[in-house]
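Okay, structure first, notes after.
Only one protein chain is missing; all other protein chains are in place.
Letters A, B and C mark the chains in the order given here, with residues in each chain numbered from 1 onward.
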Amino acid sequence: MDAQTIQEMLKRSPFIEFLKLEVLAVDVDRQEIRMRMPMRPELERGHASNMFHGGPIASFIDTVGDYAVVLATDKPVPTINLRVDYVRPCIGDYIDAVAITRRVGRTIAVVDVDVIDANGKLCAVGRGSYGVPQ
Amino acid sequence: MDAQTIQEMLKRSPFIEFLKLEVLAVDVDRQEIRMRMPMRPELERGHASNMFHGGPIASFIDTVGDYAVVLATDKPVPTINLRVDYVRPCIGDYIDAVAITRRVGRTIAVVDVDVIDANGKLCAVGRGSYGVPQ
Amino acid sequence: MDAQTIQEMLKRSPFIEFLKLEVLAVDVDRQEIRMRMPMRPELERGHASNMFHGGPIASFIDTVGDYAVVLATDKPVPTINLRVDYVRPCIGDYIDAVAITRRVGRTIAVVDVDVIDANGKLCAVGRGSYGVPQ
Partner (left out) sequence: MDAQTIQEMLKRSPFIEFLKLEVLAVDVDRQEIRMRMPMRPELERGHASNMFHGGPIASFIDTVGDYAVVLATDKPVPTINLRVDYVRPCIGDYIDAVAITRRVGRTIAVVDVDVIDANGKLCAVGRGSYGVPQ
């Protein structure tokens, strides 16, 4: 499973296509994946604020976390639940997310996702539970 | 603060405008608010699935929860953190969310949000913490 | 499954025995259960504060939520994850918790738990995911 394969898989979902995510790096051994989401007017919190709305940030976290599990399962996985903490405004032309799989159990996988903005600041952290296909 | 006022406030955010939310009901005394989000291809999980992607569901929960707090504060409030549990696929032409404020403290407000799909099924539940403006 | 049966089941766990929980009411149809936890010096946040520490509150929420699922499954269930929001100090001679099952799916159950102190104030809310035995 490499970056190009993940990039192709993202096209299966119209909503993910809308987010225009770019797969930056994939580390199958560490079950770690990094993606970028570019700023666009539709993703802004306020008009011309250059600040991402929390909704796209949560969506980005959910998706990057999901594909970190896909590195282990080779199959898309359903999100069971998700926590997002917004620790600073996410500002700039893009944000990056790094997802690290903490545990892939028999039925549940847990993933941590850090979101860093274009200034290199940690601006949100996510933690998700995903269902492992049986 | 009535439904029409909230509907106008939603226009301040380009991302919320993208979601095309409709304010269905506002109950200021109970600090409860109900909104609807219509299905569109850009919000789908899979092509022609008629199933909402988890990202727009989380975004919807965040926004409806936020405006439940606005009923108490009269001012927009930042999301501190958010938990979303996906309990069934959200399927159909729209989903509705009902947000109920559980507590508005001096600095933190806690809100519960239930999401019901067009078949009347509970398909997601959210709980968010919001910062109360000082 | 009635209150007496649940009360007996609680004895299986030494830690739950330590909490000295009392089952107040069980509603199998609504998958709802109510328990009481009495104050004791070992559960206090500060010496002679008469305030419950957050740890026993989280433990209480976890347990009451667990047994709400047991009403549906008849078997003990593992906690997958838990969120607790502390909305006020929990003060007084006891706290009560009411757990309501929101969804029992094929593999995951989601439960909401409200904690009310002896003054009748909502002082904490919990939401847990539990694994449904296969």
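Heads up, the rule we're going with is that a residue touches a chain if its C-beta (ideal position, glycine included) is under 8 Å from a C-beta of that chain, and two chains touch if they have at least 3 such contacts.
Here the structure is a predicted model, which means the values were calculated and not measured.
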Displayed chains contacting the withheld chain: A, B, C
Tell me which of A:Lys11, A:Arg30, A:His47 or A:Arg102 is the one touching the absent chain. A:Arg102
For chain C, residues touching the missing partner are 12-16, 18-19, 41-47, 53-56, 58-60, 62-63, 78-86
Touch list for chain A against the chain that is not drawn: 83, 85, 87-88, 102-103, 105, 108, 110, 112, 122, 125, 127, 129
Touching residues on chain B - with respect to the absent chain: 80-81, 83, 107-108, 129, 131
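Rule of thumb we're sticking to: only the chains that are shown with their structure count from here on.
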Topology of the chain contact graph, where touching chains are joined (line, ring, star, complete, other): complete
Per mean C-alpha coordinates, the chain lying farthest from chain B is C
When you take the mean of every protein CA atom shown, which chain's own CA mean is nearest to it? B
Separation of the C-alpha centres, chain A versus chain C, in whole Å, is 33
Just the number, please: Cα centre separation of chain B and chain C in whole Å. 28
Centre distance in Å when chain A and chain B are each reduced to the mean of their C-alpha atoms: 21
Sequence positions of chain C contacting 2 or more other chains: 83, 108, 129
